[in-house]
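Excluded from the complex is one protein chain; the other protein chains are retained at their positions.
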């Protein structure tokens, strides 16, 4: 079971995470160690060639990973990314983005997990992320 | 010498790179294989604890790397990030961000380089990036 | 179904991959897009503190990923690693290492996948890898 509710995370987003708020990221699902978040499509995401810009996918994946961490440790505002590695796999077609994060390891000081990014309605994974969060004492 | 001017890159940004435009990224310097770009401070960059959110640093570093690639290949809109790896090193104090990108390898199909991110006026590197771009044929 | 057999891969290893041969890596299982390989325990793997040295885990994971690529493309000697990112998660106890690789994306020119590394008989993942291989034309 998740230690935070979707409502708590969305309130945290509104009050404290302007990047996620402005990008209109929405939390779809929280389970223990897992989170799914959505970036509703906006033409502001576009890059030349009609593909979606990398930074939106990075921001969404980072937010999904943060959410996955919070499902296990509760509201810890100062959990901070220390390493983030992303591989872009397919040029995403315009559409909502879905990021599915999963914790792989939760230690006392560090959490590590992976995130898969999809365009809603398409099967191909568009980006794959591994990421490490440091947890305050 | 750079194959693009600051003006050309800023026009490309206005017309085709909404993420960089909305974040108000500014190109400070272009040399062959090198680029320095600035993100003017905005309270929208903040994270809990008064530190700057990761996605802004990622977006800025990605833009700096793109600029460094274009200094060598000219305007190639379809150059796309394939891998991006960032280590966050110090919690940045509020302030303008500066990203300094440098190409390490430019092949026919792939470019690879690194980016250092600083807060303007502070010595500590706040983030270090390595990144790979694919170049269209 | 795998496009190569364990016997073919072990012959390739004996004849052409001295690092894997000397380290006595053994192929346990090949399926389409997946490979499991084993590094039998040797005291030469040790690091101070009785833990297993990183390079052996890296070498094993790289070999497992190579094997997973070959299950889909057949014997392609010139498939070469382009990016390799590893997170070390738990200090491994002495014991055989098992690396389980899985392709995430197979394109014409690039393959990308992930590898989980375990100590045989223990549940904790000791290392997690993502890796990219370039495929010759």
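Should a chain be cited, it is by its letter among A, B and C, assigned in written order, with residues numbered from 1 in that chain.
Following the convention adopted for this analysis, contacts are C-beta pairs under 8 Å (C-beta built on N, C-alpha and C of every residue); 3 or more make two chains touch, one makes a residue touch a chain.
Here the structure is a predicted model, which is why all the values come from computation and not from measurement.
Touch as defined at the start, partner being the missing chain; which of B:22, B:78 or B:104 qualifies?
Missing-chain contact among the listed residues: B:104.
For the chain left out of this view, which of C:86, C:101 or C:117 touches it?
Looking across C:86, C:101 or C:117, the contact with the absent chain belongs to C:86.
Even though one chain is hidden, which residues of chain B still touch it in the full complex?
83, 85, 87, 89-90, 104-105, 112, 114, 125, 128, 130, 132
Name every residue on chain A in touch with the hidden partner chain.
Counting only chain A, the missing chain is touched by 82-83, 85, 109-110, 132.
Since one chain isn't shown, list which residues of chain C touch it in the complete complex.
Per the touch rule, chain C residues meeting the hidden chain are 16-19, 22, 43-49, 51, 53-56, 58-59, 62-63, 77-78, 80-88, 91.
Criterion: only the chains that are shown with their structure count from here on.
Copies chain A and chain C touch; is their interface built from the same residue numbers (over half shared) or different ones?
Comparing the two copies, chain A and chain C contact each other through largely the same residue numbers, since over half are shared.
When the C-alpha atoms of chain B and chain C are each averaged to a single point, how far apart are the two points in Å?
Chain centroid spacing, chain B to chain C, equals 34 Å.
On a C-alpha centroid basis, what's the spacing between chain A and chain B, in Å?
It comes to 21 Å between the two C-alpha centres.
If you average the CA atoms of chain A and of chain C, how many Å lie between those two points?
Result: the chain centres lie 28 Å from each other.
Which residue numbers or ranges of chain B touch two or more of the other chains?
Correct list: 82-83, 85.
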